[in-house]
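Some chains have been omitted; the remaining ones sit where they do in the full complex.
In order of appearance the chains are A and B, and numbering begins at 1 in each one.
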Amino acid sequence: MAAYTLAAREKTAGDTIICIPSRMGQVKIGTGHCTVIAGSCAVESREQYLPLAEKLKAMGVHILRGGAFKPRSSPYSFQGLGEEGLRILAETRELTGMPVVTEIMDPRDLDKVYNCSDLLQIGSRNMQNFSLLKEVGQIDKPVILKRGLAATIEEWLLAGEYILAAGNQQVILCERGIRTFESMTRNTVDIGAVALVKQISHLPVIVDPSHATGLRSLVIPVARAAIAAGADGLMVEVHLQPDQALSDGPQSLSPEMMESLLKDIRDPRGRVS
Amino acid sequence: MAAYTLAAREKTAGDTIICIPSRMGQVKIGTGHCTVIAGSCAVESREQYLPLAEKLKAMGVHILRGGAFKPRSSPYSFQGLGEEGLRILAETRELTGMPVVTEIMDPRDLDKVYNCSDLLQIGSRNMQNFSLLKEVGQIDKPVILKRGLAATIEEWLLAGEYILAAGNQQVILCERGIRTFESMTRNTVDIGAVALVKQISHLPVIVDPSHATGLRSLVIPVARAAIAAGADGLMVEVHLQPDQALSDGPQSLSPEMMESLLKDIRDPRGRVS
């Protein structure tokens, strides 16, 4: 297999730092920063999403997340609000001034998603959707690339290489747990991979402790571990009423838990500011 | 997770038998038949593919396979001939009268791929590319749905359910090996899954012993095992000069080995005719 070269550490003088402009000032992702992305799994409605966004903004979260197009194992599960979800995201961005990230699942949605968000997310199921990778490789906004459930570190970097090779240098890798035999947790977060990728690549690496565990009670300890291992940030699911979430409720934090997590990682070294 | 219902055994009176018309007569896939699909991993050129097709036709292979769009881990690996590959496939179909199957990776390629092939293949990396599944759910040609590398049986059936729910009842499931810790073989073929899916679903199930093992020497024994476990057919990589194949050479059979495999599964019960 031809190796990754653009993603490799030796190819750049230093680490890649990604800058996202926003009315609230520039948000940076990369070595030396600890960037927090939070929001509900899906954008469920204007009434659900806007108050959540305001709350997260007040806490000091840097970037909002919210899914408009949701990849669901079953065709009978809630599939997201689609374009209506994008509109709510755009309005939220306008009202709060915060940058937003949302998932793109289909290359034909590129323009719409591009217009409503500041970063684009490629989900774990699409990590090797090469058509989609080539497409987001041609835009000028950052892409968060989640690791596939059974993707090796090499394949993950090579998926990033597809985007880099197509011209987009703003790639953020996101470890979100791999699939193992363990069934008490939804996935097994590969904390060693986070440390290893920081060593062999110059790209920023963040961790999604929500999907990695599937259990609310594990999100905070795993988030702490991620930062301790060298992750450049977190992507966390939060819901004002986790028990009523249309998707991923069991792994969503309440705002109180989110606040506690933020306090926890704002350690004496002041990585979160 | 909402369950599969259209793919479940109880939903139909009997097993689904898929009929593919061809100049050589109807090819059937499903319980009671043993259908053999063979060809090279990629369509490499007219000179490479046509003679191979003639040879496979002479052996009694039922359907030709050949990739025009190739999903490759690295952006620097051979990506397939694209539309030129589709043209060669169409010409081969015309010349030999055999049905052909090729992979579709991007919903925007649907018309082109539809016009040049008799069956469409969804590769393992795209098993949960839900946009693509919904798209092929709206056509009137059979779809071979490969199991994802880390997909559970339930997720595989639910991916099939996306296609069925969109209106296309011609779904063929293909087990091609899952990813485990074992590294001597490329993947681990889940033979128990073949038997189990035949029990819980009415859909045809075939096995790809080439990707499942990654080693030429294992293709024949695993193909025999697949048929013994109840698989309805095989999908096998064959190349006139395996050592010069542009992709998947180490797992490609020579024509002589393919002939031996066919003889091997034409057992006294005469399942291959």
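Assume a contact is a pair of C-beta atoms (placed from the backbone, for glycine too) under 8 Å apart; a residue touches a chain by one contact, two chains touch by 3 or more.
These numbers come from a predicted model, not from an experiment.
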Where 2 copies are displayed, count of copies in the complete assembly: 4
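One rule holds for everything that comes next: only the chains that are shown with their structure count from here on.
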Between chain A and chain B, centroid-to-centroid distance (C-alpha), Å: 34
In the complex with chain A, residue positions of chain B that touch it: 1-4, 71-77, 105-108, 125-126, 128-131, 148-150, 154-155, 158-159, 161-162, 165-166, 179
